[in-house]
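Got a structure here, written out as structure tokens. Questions coming.
The complex appears here without one of its protein chains, the remainder shown in place.
Here is chain A:
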Amino acid sequence: MLSYLVRRLLISIPTLILISIFVFALQKLLPGDPVLALAGDDRDPETLNRLRELYHLNDPIWMQYLHWVRGAVQGDLGQSIRTGLPVSDMILSKLPVTIQLAVMSMIFAAAIGIPAGIISAVRKGTVTDYIANIVALSGLSIPNFWLGIMLILLVSVKWQLLPASGYVPLTEDPVQSVRTMLMPAFVLGTALAASLMRHTRSAMLGVLRQDYVRTARAKGLTERTVVLHHAFRNALTPVVTLAALLFGELIAGAVLTEQIFTIPGFGKMIVDAVFNRDYAVVQGVVLVTALGFILMNLVADTCYVLLNPRLRVS
């Protein structure tokens, strides 16, 4: 098992290198240069040129890339052109925020999506099933930013129940921190809950048709035991895999959600960085996100093996 994990991790190194080359090349294709994007009030050609020299922007792309890679392998992801802060520090300070948002969103998604999926599978073809499907479909189709703004207007402005923004770190004030994260996590969670629900439903339907479920029922077990212990456990494998893969969707969704709720996480950082052409920051965030995605895939595969004993033997 351990050698399998190590091998998988080693394979991810070339993947990361390819991703970094791809992103580096792609952002150089973006029109507009970072110095000019920032200059605004100080578009003095002499100053612009000096800044370009300082940030190696006048060098050929491959040299800029090598310069960046040399730093990156030593843990130095460069310096943000906009704030002058080291990119690795910026990422480290945002990481807990995004992880907290991701975990809370997954809790929402699982709490809504999985039970809804089970219920609609068990009650297939009934009104409950249709309602659950309609709800899931709306969850998928309602845009995050719309739901976010509506929630702010209702929950924060009208009812004044939760703060509209003002993120507080978990370590500083856990209660307030969770309060500020509830709405954004819910917004992100609903979109994921829909996919989770649909997958749980189809996995459960597949399992409920199996012979051993019929046997369990024939033995006279309660419906509850049959569904939860016999069927659900086996239906869980594809659901867990999906949940891990949804992590990618989570980061993508966070881009908008973090903007609306002004949460200082990865999503907000990458949007601002793209607009400012802050290449070092874009590069750093993409790399770390890709790493996160690879790790989540690994977790999914591990869970898969753990949940399905047959795979362990091979």
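Annotations for the structure displayed:
One rule holds for everything that comes next: contacts are C-beta pairs under 8 Å (C-beta built on N, C-alpha and C of every residue); 3 or more make two chains touch, one makes a residue touch a chain; residues count from 1.
To be clear about the criterion, contacts and distances are computed from a predicted model.
Of "ABC transporter substrate-binding protein", "Thioesterase", "Hydrogenase formation protein HypD" or "Cbb3-type cytochrome oxidase assembly protein CcoS", only "ABC transporter substrate-binding protein" is the UniProt protein name of the chain excluded from the display.
The hidden chain makes contact, of the residues A:I13, A:L36 or A:A111, with A:L36. Residue A:M90 is the one among A:I19, A:L77, A:M90 or A:I118 that touches the chain not shown.
Within the complete assembly, A:I152 is the residue of A:I19, A:A102 or A:I152 that touches the hidden chain. On the side of chain A, touch with the chain left out of the figure occurs at residues 30-33, 36-47, 50-51, 54, 80, 82-85, 90, 93, 149, 152-153, 156-157, 160, 163-167, 259-262, 264, 268-269, 272, 275-277.
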